[in-house]
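One structure, as structure tokens, below. Some questions next.
All protein chains of the complex are present and in place, except for one that has been dropped.
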Amino acid sequence: MTATVVGSRTGRQRRLTWLWRAVAVVFVVFTVFPVYWMINSSFEPNGQITSLTPSFFPVHFTFHNFVDATGRPYFLTDLRNSMIVVVSTVVLVLIVAFLAATAVTRFRLWGAKAFLVMILVVQMVPTTALVIPLFLILDKAKLLNTFQGLILTYVALTLPFTIWVLRGFVRGVPVDLEEAALVDGCTRVGAFRRILFPLVLPGLISTGVFSFITAWNDFLYADVIMQQQGHWTLPVWLFGFETNTLTDYGGLMASCALFALPVVVFFLLVQRRLVSGLTAGAVKG
Amino acid sequence: MKKALIALTAIALTVMGLSGGGIAASAQSNHTAQSNHTLTVWLMTGEISTPVSNAVTAAFQKEYPGWTVNVEIQQWNGIATKLITALASTSPPDAMEVGNTDVAEFAASGGLENLSSVESSLPNSSNWLKGLEGPAEYNGGLYAVPLLAGDRVVIYNKQMFKQAGITEPPNSLDQLLTDGSALKAAFSKVKDFSPLYLPGEYWYAGLPLIWAYGGQIAIKTGGKWVGDLTSPGSLAGLKEWETIQNFLSVPASRDVNTNAPDQDTVLADGQAAMIVGGGWELGAITSTNKKLTGQLGTFVFPGPTAGTPSPVFIGGSDIGIANASPNKAEALAWVKLMTDAKYQIQMVKADGLMPNATSLLSVGKSLPNQADFYKAANLSDFTPPSPGWATVENDAVMEALFSQVAEGAQNVAVIAKSTDSRLDTLLNAQQ
Partner (left out) sequence: MLNSARGRTEHTSSPAPSYRRRPHSWRRATRRQLLPFVLLLPALVMVGLVLGYPIGQVVATSFQQLGVFQLLSHQTIWNGLSNYRSLFSSSQFLDVLEQTLFFVVATVGLTLVIGTGVALLMGRVGKFLRTVVSVAMLLAWAMPNTAASIVWTWLFETQYGVINYLLVTLGLHGFNNHDWFATSLSAYGVITAMIVWQAIPFVALTLYAALTMVPRELFEAAAVDGASPWTIFRRVSFPIVRPIFVLLTVLSIIWDSNVFNQVWFLTSGRAEVINVVPLGIWQYIEAFSSQQYGLGAAVAVVTVLLLLIITGYYIRIMVRTGEVKA
């Protein structure tokens, strides 16, 4: 973005660019190290993982942990469950939050600011405190042990902050653009869709990834709400590797590696859209 | 915005006020849950295997044709919350397995059915293991049925003993220390070697010493629990713990438990000659180090007197029936089958668990490698069967006690006294 603009013509600029690159590499190494350790362990047999001298490369390379992990009961079922729950959550959250963010930003809506404050307050309540009352209300609504119940929970938990972040992005898009579109004969809905939405896309991406990860990784609510093995999501299944006496570390690490895979794939697909269309010169006077 | 905020807050508070009937009241929905000929049983992971529970179910279905039985396996992680929320819901499982150290809390909670009236009809009820039965009783009632048990003995590396010139396992604590010296000498070249790797927080291994010297964790006098750790017997046991732990195990082990590092790996890697472990750990050790297959021996943890071991801590589970279940009679039938001698023995043979009654302990004679575990079970004791014990465990009080004694930064008597006052509070806490 800016690097190409400012250019690397002068010697100082060139040195700086190499400095930035070096810093980036160091950062990547530190950031990735624990992940690399997890993946490294997932290809090692259990004895090797917990031995005295750590090995930085899987000396006794084995696929056993992965085979073992995917072979455990309910893996595919719970994977499917996680996908259903999380994709629904993300889609719902983004739609509802985008509409809400637009409503409180683009219109003079009575109570909008109060609404914003209240949902931020909601965000302040420790989640552990909410588990039991939430469980009871879902029980009353007969939504226990159902996908709808869990999806609704995740949506409600990630909505507040998503609305806030999207609000920031919506406010960053100049009103003029939409007005221009309206003058050109667009409907208001069309203006949202054709102008606002693409420009807010980067915000939608980062909040979408956040909701994805939050819902994908949650153990507490999924464990309490889903009562049957066939309804579990992946994090609950993951903890099957820990009995009260022994931990199958290899299997656990392999499962975690597999577990993180869909998120990474999802991100790789959407990360290009992280850059806004604004800088491509779409702004018209 | 201020006006809007005030208005909305008022609405919110009204809603709260209306819903403020309390969580408890809101949980009280109509308990006329319809029975649809399905029995739900919750069992814990890693214990009773599916073939065994299927066999029980098959027998159950002969008595109750047309009924389906769903056995749901639960994780240990967060199980207490899960059980509590399940019991508070409108559709709890009909029967649930509960760890024997947790069951007292549930017994006192009113969530489980009182089984006193049918106790005599339950199989082997006259000789259930005390460690499983005690916690399931509350105010004279029986709220769960003993299900399975497990205990721990010393697991040792036969090769290492041979190398150190030890011809037979120690049968007294003094002999254990002597053997420890021999092992230290034989393996002086091994870095961070422990003759007996004994994590400081490992209270399952520490309690036997308290009991061996005649002490107790707490005693119920006049309806109240009183911590007993400052009694002469308990103090002697704790001092012995400090001696043994410090002499036989590396300093780094004083403030950890068996999982970090995994003690089975320590033994498998040759960093130790002995550990205190359960039957299930034998397989874990040999799978980590194949060379140790057939090289592992066991002996009961010795006591101060030669020939008399320390009383062992019985762990295990009970199985209870939810009060709000619409299928209580059927649940009871399933439980009766599961705790019947026939299926108990099946469980023992298939899953390496121990049965729930002393009359069944003889089956251990026919099992390879299990003999000492059964021998140990003949002399056992258990934790105070108070509903407050769950909090003691959640707060890691026992872990702190034994690791602090091992670390030796404070006088043993001082540590015992402060733990006693904590126990006094927690064990008598209003539930």
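For this structure, a couple of remarks:
So that you can tell them apart, the chains are marked A and B in the order they are listed, and the count of residues begins at 1 in each.
By definition in this document, a contact is a pair of C-beta atoms (placed from the backbone, for glycine too) under 8 Å apart; a residue touches a chain by one contact, two chains touch by 3 or more.
Because the structure is predicted, anything quoted here is derived from the model rather than measured.
Although it is not drawn here, the omitted chain touches the following shown chains in the complete assembly: A, B. From the set B:A88, B:I166 or B:L235, the residue in touch with the chain omitted from the display is B:A88, counting the whole complex. Of the options A:A69, A:V86, A:L134 or A:V224, the residue whose C-beta touches the omitted chain is A:L134.
Seen from chain A, the chain kept out of the figure touches residues 1-3, 5-6, 16-17, 20-21, 23-25, 27-28, 30-32, 34-35, 37-38, 41, 50-54, 95-97, 99-100, 102-110, 112-113, 115-117, 119-130, 132-134, 136-137, 152-153, 155-157, 159-161, 163-165, 168-169, 171-176, 179, 182-183, 188, 199, 202-203, 205-206, 209-210, 213, 216-217, 219, 235, 238-239, 249, 252-253, 256, 259-260, 263-264, 267-268, 271, 274-276, 278-279, 281, 283-285. Annotation for chain B: contacts to the undisplayed chain at residues 1, 12, 15-16, 19-28, 80-81, 84, 87-88, 105-106, 108-111, 192, 201, 250, 252, 255-257, 259-261, 323, 390-391, 394-396, 399-400, 403, 426, 429-431.
Following the convention adopted for this analysis, only the chains that are shown with their structure count from here on.
Listing the residues of chain A that touch chain B in their complex gives 46-47, 50-52, 110-115, 117-118, 131-133, 135-137, 139-140, 144, 219-220, 223-224, 227-229, 236, 239-240, 242-247. Note for the complex: chain B touches chain A at residues 1, 4-5, 7-8, 12, 23, 26-27, 29, 44-46, 70, 72-73, 75-78, 81-82, 84-86, 88-91, 93, 259, 261-262, 264-265, 268-269, 271, 278, 280-281, 284, 287-289.
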